[in-house]
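Only one protein chain is missing from this complex, and each of the others stays in its spot.
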Amino acid sequence: MDFFDRFAVPHPSFLIYASMVGIGLTMLAIVVGITYFKKWGYLWREWITTVDHKRIGIMYLLSALLMLFRGGVDGIMMRYQLSMPENTFLDSQHYNEVFTTHGVVMILFMAMPFIIFFFNYLVPLQIGARDVAFPRLNALSFWLFFMGMGLFNISFIVGGSPDAGWTSYFPLAGNEFSTSVGTNYYMIAIQIAGIGTLMTGINFITTILKMRAPGMTLMKMPMFTWSAFIANVIIVFAFPVLTVLLAMGTMDRLFGTNFFTTDNGGMDMLWANLFWVWGHPEVYILILPAFGLYSEIIPTFARRNLYGYTSMVASMVIISLLSFFVWAHHFFTMGQGPLANSIFSISTMAIAVPTGVKIFNWLFTLWKGKIEFTTPMLYSVLFIPLFTLGGVTGVMLAMSAADYQYHNTMFLVAHFHNVIIPGVVYAMLAGLTFYWPKIFGFMLNERLGKWTAWTLSIGFVLAFIPMYITGLDGQARRMYTYSESTGFSLLNMVSFVGAAIMAIAFVLLVYNIYYSIRYSPRNIGSDPWDARSLEWATHTPVPEYNFAITPQVASTQAFWDSKKNGHELFKGDIEKIHMPNNSGLPFIMSCIFFVFGFAMIFSIWPLAIITLIGILACMTYRSFEKDHGRYISVEEIKETEKRLRGAKNEGR
Amino acid sequence: MKELFPIKQVMGFAFSLVLTVVALLVYFTDMSYTVGMTVLLVTAFVQAGLQVVVFMHAGETKDKGSIYLNIYYALLIALVTIFGTLLVLVWDM
Partner (left out) sequence: MKVDNSLPLEYSTEENNLKILGFWIFIGAEIMLFATLFTAYFTLVNRTGNGPTGAEIFEITPVLIETILLLTSSFTIGLGIHAMRLNKKKATMGFFIVTLILGLAFLGVEIYEFTHYVHVGAGLQVSAFTAALLTTLGTHGLHVTLGLFWGFFILLQIKKRGLTPETANKSFIFSLYWHFLDIIWIFIFSFIYLKGMM
């Protein structure tokens, strides 16, 4: 019986038992549903074994939306807990678990897959490629991410959630103060997902460098592809730091080493330091693709060329470098000397300059444009002032002396939500609405979309602006309650109302998807927004080979030129197309990784060793495997093209 | 047989052995910390460059721009991370 004791939740409550039952029933319903409709074969052939970048992208999207829900519930619970002084909805332990998982889930399992969804779906289409450079690796990246996500999410029903904050600072995260397996989950689940992300980075850099359509020089790439390129460069150089950091944390927790302990020479501050060496670039990994999406949407609906292409690129390159020079601003109060703080303070302020350049470029693009207020445009226009507000408070926080006042207060919480929500989340929703017709063949309802955008923005302002005030008044973050005499009650109640309104926006989004699936017209053609870059030049739905003939490019907006200026995109005849084969290996290997991770978390060594051998066996198999891909014949392509063109003509 | 041992690579190997011997002087002779570190930095980076250029053929294709940029970028960020961390945690300035 001792063996099974370790899987019990150390600090249970009614809510946890209820979600246990809920998750169990949902899983059962899914399995029964798939079996009843006999969809296992379809699922295996078309999705689990797929190496098609578009399908992998959609799976990333589904994961991200699921995690947006989960992280959102965490957020609402926190706001509700704080809405009244001395509230007893959550106790301190549960509050710790909730803010920890909220942070990890939202950053690593919501925002990351959301941007990787856009990388996957858009980059090959925007550069006129058939797929990514390493399709098999891409599938492995997804499945490792997915298994990491799954592992992290079972933590609160098996063995207990991590509770040391999403930053997991030592010594709090050490064995002495975090006795449950929760922090093991943190170390190992993120490790597995992180390896997947690192491989995504390598994959997309190679894709963008080597697989662009003829004529597309680096300076003729669409702006989203540029942002994806820069973000992936940051991924490749930042994620190894996380890999090593988590490995050292794991060793401290499982093997009794002394990296971050408080005796035998260990240095807890090294964790904070290395965490942010990864953590700060990570912020830019999220925000740059968001900027890229705005740079696609704003020119489309301002009906103007993007202003300042070169300065956009230059500012991103500078951001990519500077993002590695600023990490210490996350712990100005840790006790390093004034010289170190000054250097990091100045570099932090410097990074506001290229960001400001980008803001002005968008404004100049809008200037004298014929602006059309579609939903994606509405998000973009709301983004500019709200994000700028967050940026300005960021410069306030960058002053190391003043930071002693702001540090660890709700002011900081307000700041980073103020950049991440209007910056990243708006971009994701704008991009999703913008590209939805390309992906699924019908538009999301515009009216509901605008309602969502406005509801979200009102909710956002109500939820987070009050935190600036309570933060300056001294409300500390990560405190599960406060007394009435602090005077924080009213503003915290406003915050909760704002959070509830944001939840309504999420419900509206889901309802919009449902409503549009049922009622949206399907005959919209392949270019419903009258857009500019190559992804709109192919059919909707996109055939598996993307382009029957590789497009020829001569400017930053090749498709626009082909529509308005007589540029010929598709020259030459259809030839047979080489495509990669599907493979079940990435999925199987990732499943073994899942079990390996689980065994490590609970220190079940025999199982860990067996699964490790299994992983190595998968790699060995891959080394010896012969896989030359397959060809799609000219006849088959012509038939597909005819069918897709026919579908489009019917709609006209 | 001779064609299997190209002069460039043999020279490269010999040179890397020489660099190793020079680095060993740090151990076998009595140097100040500054001189010793200078010797080690020079020999290590020259030797690394030698490997990249002579043995890894970094510059032989049209991708050489990407490859070198990749290495320089990694090196820059590696040094910033190492020295930035020392600045924050060890040197106490």
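Miscellaneous remarks
The first chain written gets the first letter, and so on, giving A and B; residue counts start at 1 in each chain.
The criterion applied here is as follows: contacts are C-beta pairs under 8 Å (C-beta built on N, C-alpha and C of every residue); 3 or more make two chains touch, one makes a residue touch a chain.
Values in this document were obtained by computation on a predicted structure and should not be read as measured data.
Touch with the chain that is not drawn comes from one residue among A:86, A:263 or A:573, which is A:263.
In the full complex, the hidden chain is touched by subunit B at residues 3-6, 9, 12-13, 16-17, 20, 23-24, 26-27, 31, 33, 36-37, 40-41, 43-44, 47-48, 51-52, 54-58, 61, 63, 66-67, 70-71, 73-75, 77-79, 81-82, 85-86, 89-90.
One chain is missing from the display, and on subunit A it is touched by residues 133-134, 198, 201-203, 205-206, 209-211, 236-241, 243-245, 247-248, 251, 255-259, 261, 263-267, 270, 273-274, 277, 578, 616, 620, 623-624, 626, 628.
The criterion applied here is as follows: only the chains that are shown with their structure count from here on.
Subunit B has its Cα centroid 37 Å from the Cα centroid of subunit A. Residues 63, 66, 73-74, 76-77, 80-81, 84-85, 87-89, 91-93 of subunit B are the ones that touch subunit A when the two sit in their complex. Looking at the complex, you find that subunit A touches subunit B at residues 209-210, 233, 237, 241, 267, 269-270, 273-274, 277, 321, 324-325, 327-328, 334, 336-340, 343.
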